[in-house]
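Provided herewith is a single structure, encoded as structure tokens, for subsequent inquiry.
The chains shown are only part of the set, and none of them has been moved.
Here the chain labels run A, B and C in written order, and each chain numbers its own residues starting at 1.
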Amino acid sequence: PAAAEAADTSVNLAFQYGLAYAPLTIAKEQKLIEQAYEEATGKTVEVTWTQMSAGADINTGIASGSVQVGFMGVGPAITGCMSGVGYKIFMNLSGQEHGLMSNREELATLEDLVNSDEQVALVNIGSIQHIILAKALEHAGFDAHALDANLIAMKHPDGMTALESGNVACHLTTNPYIYKEREDMEASGLHEIEGISDVWSADNSFIVGVCSAELCEEDPALYEALCQAFAEAIAYINEHGEEAAKITCEFDGTTPEEELQYLEAGTYATETSGVFELATFMAEHDFLDTAPESFADLAYENVEGN
Amino acid sequence: MSSVLSIRHLKKAYPGDPGRSDGSVLEDFNLELEEREFLCILGPSGCGKTTLLRCIAGFEPYEGEIRIQDQVKCEPGTDRIMVFQDFNQLFPWKTVEKNIQYPLRKKGIRDKEELEQITAEYLEKVKLPGTEKKYPHQLSGGMKQRVAIARALALKPKIILMDEPFAALDAMTRNRLQAELLHISETEDCTFVFITHNIQEAIVLGSRIILMSGSGKVKIDHRNTLPRPITPSTDGYGELWKLFHDALEE
Amino acid sequence: MKKEKLQSCFVQLVFVAAVASVWEATARAHIFGARSELIFPTLEAIGSAFVKNFASGYAGVSFWIYILNSMKLLLLGLVLGIAGAVLFSGLSVASRVFYYIYNLVVSVFDLIPGVALLPVIIILFGIRPSVIVFLVVHAVIWPMSRNILDGFAAIPRIYVEAGKNIGLNQLELLTGVYIPAATSYLVSGLKVSWARAWRGLISAEMIFGIASCPGIGLYINQMRTNMKNAEMYATLIVIVLIGVLVQYGILEPIETHTVKKWGMTK
């Protein structure tokens, strides 16, 4: 703490819970930001990590200036960019596979689902999972909002509990829950409803990092260090999967083997993918008030991707 | 006449309170009360009169045996109705009228007119007509006591336990209520246990008078044979008064 | 009495006006950086969001529907919670053994956050609005029980004795003595419970949103997610208005017509 007080500058980072945030754990544990900043400038930086359970709180934190950097689902990030919270995407963090699982035999396809009044659990109404479902529906030739009235918002683990105990018909979820549910296919009589992977894969940007405009403009050195540190963390996961899994498994409550499997199933990369397209889709289907004109409305110049 | 109340070897000590030297308020207290007796209890303040009454009423745990009409009773019941010493014994959430009628209802009287008639009758007896709709907090101390007396009398219990019921009343009201009690005692099948500090009152009312010593023992147990109605000018009144007065002075 | 009521209204209005002015001044001063307006909207923005809420609703659903849905679940949960509290606290009066158990149950369950119970609730109740009702009950029943239990313990002994004396049985003692004598505790408990129920409902709807039965909690959550702070505050105002209405329109009159009339409180 004594050293921290003497730090030349400081930065507050906020993120959420789950495997998708694994690179942050690496960066935090290996103090990559501190190192990168010191190498570049010779000065020290104090980094505070806060875990919040909703992207909305991170948005408020950034808007009020008490948080400078946040990581969240691409959905809230796009909303934040367009509603003037004062940040843009400064890098991609990860992409994760999504899937729609069901415990009702009669629900084999999206069409069956649309024609039934069975319920679909997902993490939040208006969340990225909701948008993915809308995309899948549109892709399959239905109205994007055809299932809106059937949605049940609950946290991933609660959704899994509900699905496996037969209390909800379908659950749209992501890594690692989707894998656990797939593992249970035999035993619980679950099956997957196709259609999600057609419109969304682990290659799509799922979690992105956003950075306040102030930090980006006023402290380019720190901004650079952040970019560099997270790029390193991502590279570490991709190149030293086993070591990375050993570090992060404890946080995710898994064994290193399981963790490695999960990490490998995700895509960890700095380039965004499909963000602008997603934003356009959101604007077209009432998930967003104002449509971005170009990718530059959503991301800083240094960001590669679309 | 059979014994309506029989107390044998009653011992009462309050928990966590060493009490008197012998450690209890009442010890080896014995009393046999016959039907339709009017027992008055005299005794210095703090000698255990209220405690005795509370044991009879069934509000306190005790050692020994208390029998009502030959049955051991440890729980409170409608056969023994208590008029407490405390001014706040009426239910503050009920009007005077309802305070009187509620126990009657529980006793099985449901007819509205009958209830009203009884209420009026007993309020008349305690000189409180017109207070039916008042709440207890709107009454004076003496008025509250009188409503409590009316409530008890209206129930016509086997035994009435009264703890200084007239202490807060002026002489005239007191006289009237004394006459009322005497009348009830003479005409109805009712036994009284009546605590008072007023020797005159004890002599006027009691067919039997007990005087307790400061240590909770029965010091005098006197059967009052003066011819009724008793007034200070009745023959023998003076000696009796002196007997109790001197015993209290000791 | 009448005069006091007027005076109290006047003071409260002045106070509300003062708070509103401070809010407005803060909002206009733009002291929270460039995005001040977003996170700290002006009264005008909140006001027009208020109007817009009612006029256009959200996602094609009228705002009244949100309110109605919430009120339905809220009232159901509140009634169940209060009834349960009264029932179990009443049983505690009748049986000492039950009292020991219930006292422990209240102490334990009052400590457990609703979210932590969620898995069990989902298993037991399925995915239905009843889950929210259950969470509201969970928010209400324990503090209410605590108030009733402690209220029962604190009533003057003489009333219980007078009640036993006139031959009331356990049930009659409960309705005829314990409940009226503990009314000031009960009313206090009702006030706390009413607030608990609102808070419980909002949090329940925020962690557990049912699209087919959307409530105010879901609405607030949507507004938060979409960074519509003005709308969020406007919705809060609606919640507060309903809450205060009930407090001053229902709970205070109850107080005036019971404990105040009986001279049991000032």
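Here, a contact is a pair of C-beta atoms (placed from the backbone, for glycine too) under 8 Å apart; a residue touches a chain by one contact, two chains touch by 3 or more.
Predicted model only: the values in this text are computed from it and were never measured.
Across the entire structure, the chain copy numbers work out to A x1, B x2, C x2.
As a convention for this text, only the chains that are shown with their structure count from here on.
Least step count on the touch graph, subunit B to subunit C: 1. Central chain assignment: C. Criterion: smallest distance from chain C-alpha mean to the mean of all protein C-alpha atoms.
Among the remaining chains, the Cα-based centre furthest from that of subunit C is the centre of B.
The mean-CA centres of subunit B and subunit C are about 49 angstrom from one another, to the nearest whole unit. Computed centre separation for the pair subunit A/subunit C is 35 angstrom, with centres defined by C-alpha atoms.
Within subunit C, contacts with two or more other chains are made by no residue at all. By the touch criterion given at the top, residues 156, 158-159, 161-162, 164-168, 172, 176-177, 180-181, 183, 258, 261-264 of subunit C touch subunit B in their complex.
Only residues 57-59, 75-78, 80-82, 84, 86, 88-89, 91-93, 102-103, 106-107, 135-138, 155 of subunit B touch subunit C when the two sit together in their complex.
The residues of subunit A lying in touch with subunit C in their complex are 54-56, 59-60, 63-65, 76, 79-80, 83-86, 119, 121, 124-127, 148-155, 157-158, 161-162, 165, 167-168, 286, 289.
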